[in-house]
Structure formats: C-alpha cells, structure tokens
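Questions regarding the structure given below will be posed in turn.
Of the protein chains in this complex, all but one are displayed in their positions.
Our next item is subunit A:
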Amino acid sequence: MALLNRRLGLPLTHLTSAVIQRQFSVTGACRAIQKLTRVRVVDNSTLGNTPYHRPPKCIHVYNKTGVGKVGDKILLAIKGEKKKALIVGHKMPGPTMTPRFDSNNVVLIEDNGNPIGTRIKTPIPYTLRKREGEFSKVLAIARNFV
C-alpha cells in the first residue's frame, strides 16, 4: 500500500481496494500550480476528504499567466464537480524568507470567498495575511502559520 502511494506521488489513503491491483507510474507532483496539476486539499471539508478514485485536479487558474502561486484562486475538479479553491502552498521555491511546502496545498472556497471547511491544520504562509480583506475568513479558520 505504501509503495503504491509513493508511486502515485500523493498520500492516497482514499483509494478503494478495487484500484490497488492496478500499477501505473505517474509523474511527480507539479511545482507551481497550473492546469491538470493534482493538488492536496488541506481543510476538513467533506468534499475534500472523502475518498474518490481520482485525485483533485486543477482545471483553470484565475490569473493572467496560467501559473498559480500562493494566494491565487483556481478551479478544481473534485468528485466529478467543479469547485473553486485557494492555493496556500506549493512545491516551487518562491522568494527567500517564504516557506516552500512539500505538497501543493489548496483550500476549498465558494464563489464569494467563504471557505467550505471549518479548520485548517496544515501551516499557512504569513504572506496571505497581507491580503486580509479577501481571505479574512480563510485566515480565521487557519490554526498554524509559518
């Protein structure tokens, strides 16, 4: 089980037993977030945490360039539905003094900016605090800051 998890490049505890028999090799996690990157949902919403046979993927980045960094909104395809999300950390090294995470983290969000989950356990970078106006509700549910 651990072997398969690593080959697929993500902690996939939500794989059902029927799929474990399949062995396929997959590219490593993308560094900054663009279309078709697999992301990890870090809040405690049911949509983000229920198991599904496909990992959540980004299908659009709301940005002039198609590359999403911390604080950008993206469109996610989860469990056959489209949902907006906010990027809270990526694998790509950013400016010095900013944290670089080991996985591409994302928080599910409504269209008006309200987060769907109620708690975020994983650390969030302090740089999001600068945009207090847009993300105040997301920052309110965050526990740890890095």
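Here is the rule we use: contacts are C-beta pairs under 8 Å (C-beta built on N, C-alpha and C of every residue); 3 or more make two chains touch, one makes a residue touch a chain; residues count from 1.
Just so we're on the same page, contacts and distances are computed from a predicted model.
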item	value
Chain not displayed: protein name in its UniProt record ("Centromere protein N", "Dynactin subunit 4", "Large ribosomal subunit protein bL19m" or "Pyrroline-5-carboxylate reductase")	"Large ribosomal subunit protein bL19m"
Interface with the unshown chain - residue positions in subunit A	2-3, 6-7, 28, 42, 89, 93, 96-103, 105, 121-123, 126-127, 129-130, 144-146
